[in-house]
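All protein chains of the complex are present and in place, except for one that has been dropped.
Entry: chain A
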Amino acid sequence: MAEVTAAVVPAPSASGRVPGRAGGIGIVVEHHWRWYRRNWRATVVSSVLQPLLFLLAFGVGFGALVSGSGRVEVATGGVGYLVWLAPALLAMSAVQSAAFESTYPVLSGFKWQRVYHAMAAGPLSAAQIGLGHLTWIALKMFASGAVYVIVIAVFGGVTGPGVAVSLVAATFTGTAVAALVMAFAATVENEGSAFTGLFRFVVIPMTLFSGTFFPVDRLPAVVRPLAWVSPLWHGTELARSAALGRWQPLAAAGHVAFLLVLLVIGAVLVARQFRRRLTP
């Protein structure tokens, strides 16, 4: 029976081909972009409104409370609290959205919607699928950050073009964090308490004690090393030096190197965990 069919109908030849290494990552980004075009309204709240509230509460509200005492200027090195805070908020909001975007959406890709499995049935590699999603998160962070910069400028928190470098530094920091979180999320089978634990015991302490709202040197000496291992502290230092024009080349190189190492480790782990999960 099979032979008869084979003889009558010419064998079809498939039109699919294997996209290149970067091309494959680009297609994953395109997939997320298609989703975003439809659903961007839902994400505006978390990516812009939430940082705006932080800006209002701390930059404007708290800032007014502490200004004029002279003690703020001592801590900020002579600039107003809002100007000092704004680039740090940029980094903080990047890290927060990085953590969020690389937890539940990643678990959904593996488990609920299983979109990663659909992608993996095609010619892309597991690494391209993971790194494509990471690239999308980075692009989205950059775009939300750019909107945030405009909002900060409206409130008078921007003093010069250095803030553009702050935006890049914030995105870089967020991407390093996203890579590590994504590699972790790829090992999570059930939502359970894994992600709430991550937010409660890692992300929130990190946002509070990384020099965002007050300089790290105001912390007790024993706690300070915790800030030094926090990627957000490194990102905050970079973003702030850029915005305020206070570069210290050696320190900046150290911050960049630290974040770069995290990003590379994160990317390697993402590729490995995605492969383990998608092609057992």
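Definition applied: contacts are C-beta pairs under 8 Å (C-beta built on N, C-alpha and C of every residue); 3 or more make two chains touch, one makes a residue touch a chain; residues count from 1.
Note that in this section contacts and distances are computed from a predicted model.
As stated in its UniProt record, the chain not included in the shown complex is "ABC transporter", which appears among "Multicomponent Na+:H+ antiporter subunit B", "Threonine/Serine exporter ThrE domain-containing protein", "ABC transporter" or "Cytochrome c-type biogenesis protein CcsB". Of the candidate positions A:L55, A:A99, A:M119 or A:V216, contact with the hidden chain is made by A:M119.
For chain A, the residues in touch with the chain missing from this view are 1-3, 5-6, 9-19, 23-24, 27, 30-31, 34-35, 38-39, 113-115, 117-125, 278-280.
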